[in-house]
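Below is a structure I'd like to ask you about.
Yeah, one chain of the complex is gone here, protein chain that is, but the others are all in their spots.
Entry: chain A
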Amino acid sequence: MIYLFQILNGIGLGMLYFLLAVGLSVIFGLLQFVNFAHGAFYLLGAYLTFDLTQRGFSFWAAMPMATLIVAGIAAAIEALLLHRIYKLPHTFHILVTVGLALVIQELVIIAWGPLGGSVPAPEGLQGVVIAGDFIYPQYRLFTIGFTAVLAGLLWWLLEGTRLGAIVRGGSESPSNMALLGYNTMRINTAVFGFGAGLAGLAGALAAPIRGVEPFMGVEALSVAFVVVVIGGMGSYTGALVAGLLVGIVQSVMTTVWPEGARLMIYLGMALVIATMPRGLLGRA
């Protein structure tokens, strides 16, 4: 029975990991850009939610506000700085975005101090659901449902709309899109802002579960990369499958071999790299 509970708990974890990773996957898939500042945008989303709720905004107002602010900041950074290095090798992407992540982290410490904080779950979602011996927080159930709906919307947006077709066209053949009269630089800026905004949203959603502290972005980045590498760089479905897989493995391992729960995630990633270099669902 405990394993069933751990699988259910792992699904909850996995949906959060998916949301964390999908923005990174979108940015890499469409822009071929390695964004090591992704965890910092997650951090920023969490802290903005913390700050806005401290100022009296409800969580329901703070969550979209934080997401939009992070997306706006990221779009501005892309337009001012990052678009200049797209054509350079990935090592330059890593150098610049790691530096950017450190700057954001230190700015968070300056703005909110080195101590962390707690964000209460919204009214109506502060209780727990009890099913036999299984207890699960209502807010975590909400995040599963919310992320599932969001996953569907994202898929529809990227695969089923004209806007999605323009974005994909901008990534695959920027010159043709330019000939058709589209401003590919603006498309790239919008895609980067969108991907970072998803990280901000993940931070906002995670804040009532994890609280906030200045170094939470580092852990989030490592989980996001594991999910993206296992799922396949740039694969939307891969991020969903890998997110769930990582969440379930981590959760079940806390019962089977607790001290190795985290290790198993990285071993899994190493195994996928060795046997399927493009990930489970990565594009050739």
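Here, a residue touches a chain if its C-beta (ideal position, glycine included) is under 8 Å from a C-beta of that chain, and two chains touch if they have at least 3 such contacts; residues count from 1.
The definition used in the following text is that contacts and distances are computed from a predicted model.
S.K.: Considering the UniProt annotation of the chain absent from this complex, which name among "Class I cytochrome c", "Flavocytochrome C", "Monovalent cation/H+ antiporter complex subunit F" or "Branched-chain amino acid ABC transporter substrate-binding protein" applies?
M.R.: This omitted chain is identified in its UniProt record as "Branched-chain amino acid ABC transporter substrate-binding protein".
S.K.: Tell me which of A:Gly99, A:Gly127 or A:Gly160 is the one touching the absent chain.
M.R.: Missing-chain contact among the listed residues: A:Gly127.
S.K.: Which residue from A:Ser58, A:Thr161 or A:Thr255 sits in contact with the chain not drawn here?
M.R.: If we include the chain that is not displayed, A:Thr255 is the one touching it.
S.K.: Could you tell which one of A:Tyr86, A:Tyr136 or A:Tyr182 touches the chain left off the display?
M.R.: Reading the full complex, the residue touching the unseen chain is A:Tyr136.
S.K.: So which bits of chain A touch the chain we can't see?
M.R.: 1-2, 5-6, 9-10, 12-13, 106, 109-118, 120-121, 127-128, 130, 133-137, 139-140, 208-211, 213-216, 219, 250-255, 258-259, 261-263
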